[in-house]
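Complex shown without one protein chain; remaining protein chains in place.
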Amino acid sequence: MHLPTPSGMSRRHFMKHMATAAATAPALQFISDLRAHAQDIKKAQKACILMWMGGGPPTIDIWDLKPGSKNGGEFQPIDTKGDLQISEHMPKTAMQMDKLSVVRSMSTREADHGRGRYYMHTAFVPNPTVVHPTFGSVVSQELGAKRSALEIPAFVSVNAPSGSPGFMGARHAPFVVSSNGQIRNASLGDKKDRLGQRLRMLSVIETNFINSKRGEMPKGHREIYKKAVNLMTSKQMEAFKVAEESQETKDAYGTGGFGQGLLMARRLVETGVPFVEVGMGGWDLHNNVFNTLSTQRLPQLDQGIGALTADLAQRGMLDDVVLVWMGEFGRTPRINQNVGRDHWAASWSVMIGGGGLKGGQAVGKTDRDGVRVDGKAYLPGDIWATVSHALGIPSKTVHRSKRGRPMKLANGGSPIKELIG
Amino acid sequence: MSVESLQHEELVQLLELLCEDRLDHDQAARLEEIVLGDQGARRMYLEYLSLHGTLYWDAARGIDDESEVLEVGGAATEPVDRSPAAGRRTLVAVAVWASAAALLLAVGLSWRPAEPSAGPEIAVADPSGLPIIEKKDSAASGVDTGLTRRQPATIESTPAPQMANRVEKGSTVERVVSPDAVVPESKSSVNPQPSAGSLAEIVGFVDSRLAAQWQDYQVAPSPVASDAEWLRRIYLDIVGHIPPSNDVIAFLKDRRPEKRAEVVDRLLDDPDYVRHSTTIWSNLLVGRVERREVNRPAFEKFLRGSFARNRPWNEVVGELVAAHGRNDQNGATNFLLAHLNNDATPATAITARLFLGTQVQCTQCHNHPFNSWRQQQFHGLSAFFKSTRSKPIRGTGAYALVSGPFEEPPFYEDRRGVVHMAPAGLGGQRVDLKGSEHPRGELARLMTGDSDPRLARAMVNRTWARLLGHGFTTPVDDMGPHNPPSHPDVLDRLSQEFVASGFDVKRLIRWICSTRAYGLTSRMTNRNRIDHPETSGERLFSHVYTKPMSVEQLYDSLLVATQVDQATASDWESVADNRRRWRSQFVYSFETDENDEAVTFDGTITQAMMMMNGPLIREALSQQPGSVFHHVVHAPGSDIDRVKRLCLAALGRFPSSSEMRAITEMLPLRSSAQARQAPVSGPLAEGLQDVFWAYLNSNEFITVP
Partner (left out) sequence: MSEFRISTEIDGAEATMPAAGPREEFIKLFTKYQRRVFLFILSQVPNPVDAEEIHQEANVIIWRKFDRFELGTNFLAWACQIANYEVLKYRERQRRDRHLFSDEFVRQVASDAIEQADELEQRRQHLAVCLSKLRNKDRELIQQRYSAGESGKSVAELIGRPINSVYQSLSRIRRTLLECVNRQTQAQATP
């Protein structure tokens, strides 16, 4: 290979570039090192999988049914393995409910999609002077940064972009992938051997620009490229390849985008990714809610949650992986003239389980017609504080916005007592 | 030590912890105990907090350096009749002050806030043809709040000579790209209303207001941008792509002082101005996600025609709001067709947001102090859209925007469950739509008439933000009493002039691009480090704020830098198609009833990999005839020249000497005997590929400087 001596670069530095450039050559020692790492990684790595129900799911038809009420709708509750009832269209999940809990007393104020999405993802209400990080970015910073063996992004979002890393910067942005596991432009093609030199030239140009004092963007760009190179040259890219799972497994999760996304999430979590968000859309059910739920949404949802929970439990991972299921808000208890339900944030449910949290419970409750919370209500900050507790992120953690404003972890929410025991 | 002094010492220590935000709960309890138990301690608490707060408020600025060192037990000095300049707070104070002024103006008291110099009286024409009203500054003299003291006594800057006598041009150029781009400009721009302020006056005013604030904040503006930096910025801002190498060289060679002004004029007449403006506004108006009801080509054709003829902005908006008919025949209908779902909620929200700079959609934000106001605004506005429907036209794939006569005002429930009727209205003006055949026509009339200043203010704020990197408010489209602008006087003046010019968009751009602020470098200096909206919250425009390229700017700039499309000389539509396909990988629709979408583009790994390995870059590095890289490899010249050409093509500048040294050290340069031979091949050609790759992938490439 023709490569002149790189000036201004230490030998170690040079070797590192060479190594990244040649990472796909199987003979190299470091790949077997990597494999050894991979074994360690599988041990007890805390992680969170967020199932995001874009559009706002009607939790009154899923987790908190109101039989006998005028708002009850068409579905009946069924018994589960836990100490609560859920929708009859969730039978597979019902079999796993001893491991999962439902918080039935969410009351979250924001019933607009954009604001609700922001609030539930960040625990802060939108504010024009600061962009708060979506919680995956928080976990990326708190846990991802400590996982030196992790070469792929610490925050992966499947099917949908989760939100903004806000003041945590682009290096904690979600890596958005499609549930088919194909990563666009990740292959170096026939230019593998040139990457080292290209990156060195790039470094010359970028350093000059960074030093020209034009804010933080130029520096962020360099960090992103570093991450991209790590990703492209990593053996851990395998984690995205859901296609390599057995047909049986794929069928168990469901072959739609949501099921395959959850399957990918399991693979990513196994590889050491601390936060994976899997999106499922189509919940903005202003009309024809029952038919759509029973024939389309719930079968998919039920299959995915059921398979993921069982799979994680069977692999002994469920104590380390927190599962959270939520959307922007719930939907109106009242059924509208189009047999739909509209936006409703005053009383709705979030499902949470795994990660060593107590399963099988209904936490909090709504009144007979589901229109208000009876007793203590919870905010997204409390959910994320519970997740933080399960992940081992200290509750006193404070982040600072770019302007130096202190921001308490999860907006100062408290872990939900019934869940942490 | 006495008990009192012990306690005093403890108190001070606790107060110190409090000031640094380090007081824990136990310590807070102890502090309470001491303070509540003793009157002296209470006084001390207040004095300490007052000291802390005053330092915070005044940011300790504005104090001269001359005085002697403070000595323990030193003699008292007479208090000086001078308060520390409010420094950082001035911004807020001025903003509040200006909204106060705005209230005064609202009832017709002609009075300009904090205008330091009398200057020539400026006559401003009312576009409706009403008599000219003169504005006088003297009326302000009766009001003294102590704030005027901070304004400098004179306007510091005189307008640059080349700006003074410029005639605004309306000529078009020959390069035909867009089928619509050659239509002569509409009358209002060729014959600007004579009573509008001249370019020099307006720019002079803006410059002086900004300079006065720099002084207040004790910041010094950054130096003027280098020609290369400025040219790259103006190209990206006006025509949406980087300048081609030839234009850069010609501009650098030109030594005439008026060259910058000429480039602004030339670019505003360039067909790519039309294209870029069309891109910006079609993204804002119908989004990047394809929708069934939207005929994008027809819509873009409408926008192209509007920008090419430089139609008055109020006329364009009026047409978008009042449009009806088939979406393939009347392109303007596509705007509303894109937003009619969910009882036209999105249509109402986007109309208010884009055209009036007002957010009314958030009717359920419980904690918002203006919530009831917003709810009323929202329903008042949505009443105009109630009778509007989209109708598929059988067998054609087309849709029609139809609007029936007004039926009855809609009802809505507020959060307490009280039912209200929602009379149609806009910004405090109510309209009786009973029997109206075309309610949206009424709306268009109200929005674009001169009784509502918001149309002009929203456009000025957005245009300023697009060019300078930040608007007068953040976000740019949430203006109102709850979010006062950073420079109310500049915003007011530009808005007035924009109205007086007949809503001439090109002129607005020309004004802003001619300001001193726009001509500065985006480099920060030690003397304006605090001017950094992300970290300090300050927007002083003492340097230009860099912007990341948009998806479209990046695509178009890659084509200019690499010229890979030269071989396949494409027509307008297919270029647009390619671009749409390319950008679709970054666009995601949330599929909710609010039609929101996200662009996962700004600095993500996905974007980085696309730039490193994507097909467009691969093509750029292949030696396709007609491409820049082909030319660099085949043209005569030294190897050093080749590197220079690549740098120029990508970054619009020549490499610095240290950069050149570092890069050529990595290249197998040939001996001097061979050094001028072309074409280049083998390792050197590969090395040059690497150089070009590195320039295109750099942070500098994707930055609008």
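Which chain is which? They are A and B, in the order written, and residues in each are numbered from 1.
In this text, a residue touches a chain if its C-beta (ideal position, glycine included) is under 8 Å from a C-beta of that chain, and two chains touch if they have at least 3 such contacts.
Just so it is clear, the model here is predicted, and its values are computed rather than measured.
Note that the absent chain touches A, B when the full complex is taken as a whole. Shown as candidates are A:Gly68, A:Gly189, A:Gly404 or A:Gly421; the residue that touches the absent chain is A:Gly404. When the whole complex is considered, the residue among B:Asn314, B:Ser387 or B:Ser495 that touches the unshown chain is B:Ser495. Contact with the undisplayed chain is limited, among B:Gln377, B:Ser403 or B:Gln624, to B:Gln377. Against the chain not shown here, subunit B presents residues 12, 16, 18-21, 23, 25, 28, 32, 35-36, 42-43, 45-57, 59-61, 63-70, 74, 76-77, 79-80, 82-84, 86, 88-89, 93, 96-97, 99-100, 102-110, 124-127, 133-135, 142-147, 367, 369-370, 372-373, 376-377, 425, 427-430, 450-454, 480-482, 492, 495-496, 499-500, 530, 535-538.
Touching the omitted chain from subunit A are residues 400, 402-406, 412, 414.
In this section, only the chains that are shown with their structure count from here on.
Our note on geometry: subunit A versus subunit B, Cα centroid distance of 33 Å, whole angstroms. Contacts from subunit A toward subunit B in the complex involve residues 2, 4, 6-8, 54-56, 109-115, 117, 125, 128-129, 153, 160-161, 170, 173, 175-176, 183-189, 191, 194, 197-198, 200-202, 204-206, 208-210, 212-218, 220-222, 224-225, 227-228, 231-232, 281-282, 284, 286, 343, 345, 402-404, 406. The residues of subunit B lying in touch with subunit A in their complex are 21, 342, 361-367, 474-475, 478, 483, 522-525, 532, 534-537, 545-546, 548, 585, 588, 590-594, 596, 598, 600, 602-610, 612-614, 618, 656, 658-659, 662-663, 665-668, 683, 686-687, 689-691, 693-695, 697-700, 702-703, 705.
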